[in-house]
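Since the structure comes first, as structure tokens, the remarks are kept for the end.
Shown here: the complex without one of its protein chains, the others still in place.
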Amino acid sequence: MNINKYQDISAIDKEAKKDYIDRHSAFVHCESVAKKGEKFKVKVQVGDEYKHPDDFDHYIAYVQLWNGETQLATAHFVAGALGNQPENLEVDFYIVPQKKMKLTATAYCTKHGLWESDAVVVDVQ
Amino acid sequence: MNINKYQDISAIDKEAKKDYIDRHSAFVHCESVAKKGEKFKVKVQVGDEYKHPDDFDHYIAYVQLWNGETQLATAHFVAGALGNQPENLEVDFYIVPQKKMKLTATAYCTKHGLWESDAVVVDVQ
Amino acid sequence: MNINKYQDISAIDKEAKKDYIDRHSAFVHCESVAKKGEKFKVKVQVGDEYKHPDDFDHYIAYVQLWNGETQLATAHFVAGALGNQPENLEVDFYIVPQKKMKLTATAYCTKHGLWESDAVVVDVQ
Partner (left out) sequence: MNINKYQDISAIDKEAKKDYIDRHSAFVHCESVAKKGEKFKVKVQVGDEYKHPDDFDHYIAYVQLWNGETQLATAHFVAGALGNQPENLEVDFYIVPQKKMKLTATAYCTKHGLWESDAVVVDVQ
């Protein structure tokens, strides 16, 4: 089993490859600084410029949020939760950080396997 | 295995029982009308006036979002994701509705089992 | 959300209804006595005389093993893990009991919701 690591699609020429990579890529969106002991919102999104199908035999089944080697949360979706149409899967997790975090997200496509985002460092004050 | 159904705590006398019921109760928060084929945010929260512990041997391990008998999404959390302190677990799911929905949420506490919210009906136009 | 409780199909007349109920029913198979602190095998099976489809838009997505109100283990399967053909989903969990257990299993069908087995009591010596 391999994990596909994030690639910046601006460096990719072929449109089909841009689309393939972007629509599977997981992204972590959050503030860069969190307050210790306070609830902190972290959005995990799949795809940025391109959308992934939500077909019964081809969909994003889950995303996971990691802090370093620790898995904080996982969200599973059924095929059809995104209306059986191309979409950017999104979920907002609320966590309570205690110290500096290095967040990554993974996304699992039922046809094209596991994809990992770039890391996002969050300072906790 | 039983599911604890939502109870309105304003009708409950004893403070400890109010707290016990409220902090385990799942709530669905969303608009009452959605647009067909457009992304729609649904917040699932555990507890309203009272907070649940996030201890290693006692925490909310997952919440599920249901539309009638269909499970749309599940979010798992590890103990510690809420900072090992009492909190109201929250997660925002984004779904794309196609027709009228009857949403409920369930929450699972590792000590006190499964809890189900009241249903929220969402018209889809 | 409702849980369909186990029904003995021998009391049901219509063949289609027998099939519908049986193929969704979860069963717990294990010894009736376990040794305290020793690994103990518990098989969860879905369906007994009838098999459930394993189609992309209609399959058994997960089974859970419960001891009273405590969820011990969950197994998720993807559509296709059973060859996209009708089958009795099976999984063997190994647990280590400490005291008397009351085991139930639940099964989730992506079209027909949640089903719960009869309880199986296991003495632990």
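By letter and in written order, the chains are A, B and C; residue numbering begins at 1 in each of them.
What we mean here is this: contacts are C-beta pairs under 8 Å (C-beta built on N, C-alpha and C of every residue); 3 or more make two chains touch, one makes a residue touch a chain.
As the structure is a computational prediction, the values presented were derived from the model and not from experiment.
For the chain missing from the display, the contacting residue among C:Met1, C:Cys30, C:Leu82 or C:Val122 is C:Leu82, taking the whole complex into account.
Only one of C:Gln71, C:Thr104 or C:Ser117 touches the chain withheld from this view, namely C:Gln71.
What chain B contributes to its contact with the hidden chain is residues 56-57, 61, 76, 78-79, 110.
Counting over the whole complex, chain C has residues 37, 39, 54, 70-78, 81-85, 87, 89-98 touching the chain that is not drawn.
Chain A meets the missing chain through residues 1-3, 61, 66, 68-71, 104, 106, 108, 110, 112-114, 116.
Just so it is clear, only the chains that are shown with their structure count from here on.
Remark: the per-chain Cα centre closest to the mean position of all protein Cα atoms belongs to B.
Between the Cα centres of chain B and chain C there is a gap of 25 Å.
The multi-chain contact residues of chain C, meaning those touching 2 or more other chains, are 61, 110.
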